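Every protein chain of the complex appears in place save one, which is left out.
What follows is subunit A.
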């Protein structure tokens, strides 16, 4: 077990810089999720920690030891790959024992560890099968088994669930979380799925275009997103954004509505409202011209636009709804649940 420090980390391919001065301290035993859209550099960052990509500048240290120049094998890490990367010609048992054999552990110790891991992951009956005889979920477990038998200081997960179907993904997500809590090993997990990120991580590092947008707990990210990007990325359905004019603690929306905000700023700003924070209120300042309803059973998503504009807006209302197209619904939002961002930089405007 170990803490991980990323100091001023830069990665370039030739003249192209893909990761820009990443900073981050990861505590011992913490589960960190790196999340971002494809191409944001999250896998590259993970592979740099693993030692599969070189570090252009800056420093990575694991357990207080600088590892920039160390081979992957010398970093005491284990990694679970997106495509599992099982050795196709070896049985499950051999797959899990491979790393232990290389470290020249005694045979009975290897056996004990493999059996133990197989027990935890409930793959004991598959130990003598080849990977191709297993389903996707079972392969995933073997890949995790191969990581845990090594008893490493750090687990690295590179989108390990993206090849599974939706139901299995939810199940494996919970199992990964339970396993990590049980073993208490520092983990870094890369995903593009914000739900996965929110449910798994102690803290989330949101990457966009090679920059860290925000690094914090899931609730911090949800309640106080540091930028328009984080605000739009975290939360489902996604946050609504409007250009607004601020003055005297109020924001004027295009098309007429004026609503109170918890901010003393004035001038133009980007106003963010979460669909689930729009409260039905016949006298509310926000009007939605209904275009489409999505009935989810427990709640209904109302997609529409602000009347007289082409700015679309989504609201989530509890229960069922049967508004016709073109009808108007009115909403209000509590001032402390509004989010304001600088329209030029996209950064959050502090209250």
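The rule is short, and it goes like this: a contact is a pair of C-beta atoms (placed from the backbone, for glycine too) under 8 Å apart; a residue touches a chain by one contact, two chains touch by 3 or more; residues count from 1.
In this section, contacts and distances are computed from a predicted model.
Look at the chain that isn't drawn here: its UniProt entry, checked against "Xanthine dehydrogenase family protein subunit M", "3-isopropylmalate dehydratase small subunit", "sn-glycerol-3-phosphate transport system permease protein UgpA" or "TIGR02186 family protein", names it "sn-glycerol-3-phosphate transport system permease protein UgpA".
Of the candidate positions A:130, A:265 or A:303, contact with the unshown chain belongs to A:130. Here the missing chain is touched by one residue of A:4, A:19, A:32 or A:50, and it is A:50. The residue touching the chain not shown here, chosen from A:4, A:22, A:77 or A:333, is A:77. Contact with the chain that does not appear here is found for just one residue of A:99, A:284 or A:307, A:99.
Where subunit A meets the missing chain, the touching residues are 50-52, 71-73, 77-79, 81-83, 85-89, 98-99, 102-103, 130-132, 146, 150.
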